[in-house]
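Quick notes on the structure that follows.
Left out: one protein chain. Kept in place: all the others.
Labels run A, B, C and D following the written order; every chain starts at residue 1.
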C-alpha cells in the first residue's frame, strides 16, 4: 500500500536518504533500524510531506509527492515524532480530538475519541493539561492523536526510547493491539533488539541513507554487516 | 459660579507643539490682563487646556465633547485647530469658537451650514490667500532673480498642500518654472537626495512650508553645506518661535510670513507698541506665530460678552462679534460673511526676514508695501 | 477559562453595558465615550483573537480599522451605497486585504509577522495621503470631512443624539463578540492552539496551517473593517491621523488590562481603559505617564489582566497531579 | 548626472551608517533574548537628553567627557530595567507578547516623562566637529565622517567580539538555548541583563551621536524604533552582519528613491523591498547569529 521508489534526500552535501525503495503492505508491522544519523527520521519527514525530495512515494496507488502534510494526514498516513511534540495549551482529550477532527475523513466522533483514550490508557487523565504530564504520557498522547486520525498507516519514531523494561513490554502490547484490533499498518523506528525481533514482521536496516538489508527480522539482525555497523557484539 | 471657563485646545505634543505654545502665550496674556482688571462681568476667567495633539478627527471631537459638552465652557480659543474637523466638532455646540486654521477646507465646511456653525470664527485668512500674499511679496522684493526657476517643498498635510498648490499656480501664471514640487512627511530630516536635485536645478526661489522646527532647521543646515543662489522662503514655518530660538543669527536671511500679525520689532501704532512691549516683558521675546491673533480672539470675545452682559447668551455674543467686530491695537477687526478675518486693512499679513537673529517685518500685504524703514537684505549665501 | 464560564461572563458584561444609558443617557459627553468603548471593544477583541488566541503577532489591527472606515466612507459617498450596506462592503473589502496581508505572513514568525503587518500600517498613511489615495477619494491630507450618517429604514443616527447610535453599536458589538466566542469554542479555536503549540505535529494530524491562519486574518479584518465603517459614519470625518501611535498604544493597553488571549477580557479592558483614560485627561502630560506606568505595573502584577484575576478568584484550587 | 549620483551615494552611505548604528542594538537584544524592545526608541532619546543635561553643566562641556559619563549611566539603567521588568516575565509561557507590552508601557512612560521634565520643544547638541571636507563638487561634513567612523567601527569591533571571544560565544549560547547555557556554567541571567544593558548603551550613544545632527524630542525615538526594526528584520533578526548590510541597502534605497521618485515614495519602496525579501527569505538576509 505504501511504496517508495528511489527516494533521495540531500541536505547540502550530505545525502541523508539515498535512493531507497521498499514497499510496506497492508496490515504489516514494518521495522526500520540503523545507526544514528542513518536517515530514518528524515524518511518519515519525507513521507509525511515535511520536506521535498527526489523519487516517488505512492500510497494506495496515489502519488503523494508535493502534497502538504495535512493533505497526507487526510489520506490516512499518520505519525509520531522522535522528540515528543505536544500541545501544552490543550487538555489530553482535546489534543487527541485534534487528530480526530482534522485528520479523520469521517469527521469528529466523540465515541471514537473516547475509544482512543481508552486505548492509550489516558481516560482518567482526559482533562489534564498536556504540559504537566510526564514523558510516557506525552508519548501516549502523540500516539493517541495520531490514532484518532483513523490512519491506515501509523509511523512511530522511537516510541520506546527512555522507557524501562516493563514499560517497553506495555508499549509493545499496545502497538500489537493497534495493529491487530484496529487493523492499522505500523511502521516503527526503534533501537531495541527485543522490539525489532519480537514485534516486526519485516525489518529494513539502513546506514547513511542506503539500504543494507531488508527482510525477516531474525535473519536481518543476524546479518554480519548489521552486527558490524549497528548492533555490536554485546547484545 | 464665580468663574467663567474658557476652553483652550492646543497642540501640546507632536510636531505642532511650538505653534500651540505661541498661541498659548497670547491667550494667557489676554486672560491674565482681564483677570487683573477685575475679571469679566466681575468673574474670573479660568482657562482649561486640552492637548489637541495633531488634530485627529476623534481627538478634536473628544476635545469639543470634553470642553463644551462636559465642562460647558463659554468660549473656545483654539489657535490652529485642524482643517474643518474642528468646525464640525465645535459647531455641534454653541460657545463661540476662535480658530487660526488658515485653511480653505475649514471655510468650505462652514459654508455647508452657516446657521449650525454660527459660533465659529477664523482669526486668519486662508492658506490660499496667504500663499497668494507670499507670492506677491516674493515678487516685490528689491532683488533681481537670476532665473525663473522655483522649488516648492511642503509637508504632506492640508496646510502644506494648500499653500504649495497656490504658489505653484501663481508661479506658473507669472511664467516661472516650478522645477520641483515635493510633498514630504513629518519627521523627514535627511534632505540629501532632495538637495542633490536642488543643487542641480539652481532655483532662484526655494519655498519650504513645514510647520515644525526640526524639519526646517535640518533642511537649512544641510542646504548651507553647499548653498545655491536661492532666496529661501519659509512661509509660516519660519514663525514658530523654536526656529529662531534654536538658530539665532544662523537663520539670518530666511524669509517668512504671519497672517493677522503684529509687525515687529517696531509696531505700527502706539497702542500696538505698548502691547508689544508688554508681551516682550512677560515672555522675554518677540511675539510669533499667532500670539497676537489668539490674544485678540480672547479680547474680541470679552468685548462682546461685556456688551451682551451675559456670557451664557452664546448666540447673542456670536452675533455681536459677527456684526460689530472688535477694535484692537492696530485698528478694526471685521469678520466677513464666512466668519473669516480677511487679511488687509488694519490687520494685514506681515512678511519677515530674520536679521541679526530676530524676526524683522519687511513687508505688509495686502497691499504689498515695504514696512516702515526695514529693508530686505540679500542672504549671505547668495554669491554674486 | 471554560466556555460556559466565558459565556456567562460575557452575558453579565453586556447586561451591565446595556443599562448604562439609564444613568448617563443625558450626558452626550459620556455617551460618546461609551460608544467609543463599544467600538474599541470590537477592535481589541479581534486583535485578541488573532494575537492572543491564534498566536499570530498581527500589528495591522489599526490599519484594518482605518481601511474599513475609509472604504465605507468612500463607498457610501462615491457609489451612493447607503451606509447600512457600505459598512458590510467595507468589511468584505478589508477582509480581502487581510487575506492578502496574511499570505506573506504564513511563512513568517513572531516579530517578523509583527513587522510585516505593521508595515501595512506604516504604508497606509502615505498611500491615503498621496496620489493613489486622492484618486480613490480619500481627500488626501485633508481627509474626508463629510461622511453621511448611518440611516436605517429612514431613521438617521446622528452623533448629536447618541443614545440610538449607542444601541445600534451595542447590537453590533454583541453580535461580534458572539461570533468571536463561537470561533473560540469551535474547532477553529482548537486548531489555532494546536498550530501555536506545535505546528509540525498539528499539520501531520491534518490541520491546515494555511487555511486556518488565512481564515483568522479574514475574519478579524472583516469585523475590524466593518466596525471601522460604523465609526466613520458616526464621527462623520476621517483623517490619517488615526494612524499615529496613540490609538495603537491604547488598544495594546486594552489588551494588557483585559488579559491577552483571555476573551472576553478585551471587552472589559476597553471599558476600563477608555474610562481611566478619560478620568486622567485633566492631568495633561501626566496622563500618558501614569498610563505607561500602569501598563508596566499591570503586566508584572496581573499577568493575565483583569480576566486572569477573576479566573483565579473563581476557579477552584488547581488540582495536584497524581502519579 | 554623474556628480549627482555620487552625491546620492554619499548621502546613502551616511544614512546607512546612521541606520546601522540604530539597528545593531536591537538586533543584539532580539538575538539574545528573543525579546522585542518597544522602548528602544526611548532609550535613544534618553542618550540625547543625558548629553543635553551634561552639556548644560559647563564643566562637562566636551564630547569625550559626555560619552564617558553617559555610557555607565545608560549601562546601569539598562541593566536594572532588564532585571526589574523583563527578567520576571521570561518565566511565563507567553512572555514574548508580555515583553512587547511592558516595553511599550515603558516607552509611553519615558517619552512623556521627557516631555514633562524637558518640555515638548526640541533640544539640540553642539556639533561634534565643525567644518567640512570639500573636494571639487563634493562636500562631506566632518560631523558625518565622525558618525560614519564611530558607527561602523563600533559595530565591527562588536561583531568581532561576539564571534571571536569566549564571552561573545557565551552570549550567543544564551541566545540559542538558555537552559543549555546554564548547564555549561554560563550565568544566563547575567548575560540577559548585560546584553540588554549593552544594547541600551549602544542605542543611547547613537542618540548622542545623532542628536548633534538632528534633534532630541520627547517622542523622537519612534522613528528610530521603526527604522531599526525594519532594518533588523530585513537583515535577519539577530544577525549583526545582516543588519549591517540591510542598513546600507536601506540607506541607499532611500537616497535613490527620494532623489528619483520623491520623498513620499521612500517608505513605500522600503516596505516593498522588505516584503519581497521576506517572501523569498522568511528569515531575512542573513537570518542567524554572527
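Basically, a residue touches a chain if its C-beta (ideal position, glycine included) is under 8 Å from a C-beta of that chain, and two chains touch if they have at least 3 such contacts.
Just so it is clear, contacts and distances are computed from a predicted model.
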item	value
Chain excluded from display, named as in UniProt, from "Hydrogenase assembly protein HupF", "Acyl-CoA dehydrogenase family protein", "Branched-chain amino acid transport system ATP-binding protein" or "Phosphoribosylformylglycinamidine synthase subunit PurQ"	"Branched-chain amino acid transport system ATP-binding protein"
Full-complex contact with the absent chain, from D:57, D:84, D:183 or D:279	D:183
Touch list for chain A against the chain that is not drawn	11, 34-42, 82-83, 132-137, 158, 161-168, 191-193, 230-235
Residue numbers in chain D that touch the chain omitted from display	166, 169-170, 172-173, 176-177, 179-188, 288-289
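The rule we apply is simple: only the chains that are shown with their structure count from here on.
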item	value
Chain located farthest away, centre of chain D as origin (C-alpha)	A
Pair of chains joined by more contacts [C-beta pairs], B-C or C-D	C-D
Length of the line joining the C-alpha centres of chain A and chain D, rounded to whole Å	48
Centroid distance [mean C-alpha coordinates] between chain B and chain A, Å	76
Chain centre separation (chain B, chain C; CA means) in Å	38
Junction residues of chain C - those touching two or more other chains	126, 129-130, 285
In chain A, residues with contacts to at least two other chains	88
Complex interface listing, chain D residues touching chain C	30, 34, 36, 85, 88-89, 92, 94, 96-98, 100-102, 104-113, 115-116, 219, 222, 226, 229-230, 233, 237, 264-265, 267-268, 271, 274-275, 278-279, 282, 284
Chain C - residues contacting chain B, complex	27-30, 32, 36, 125-126, 129-130, 140-143, 145-146, 159-160, 235-239, 241-242, 244, 246, 281, 284-285
Parts of chain C lying in touch with chain A, wherever the complex brings them together	187, 190-191, 193-194, 196-198, 200-210, 321
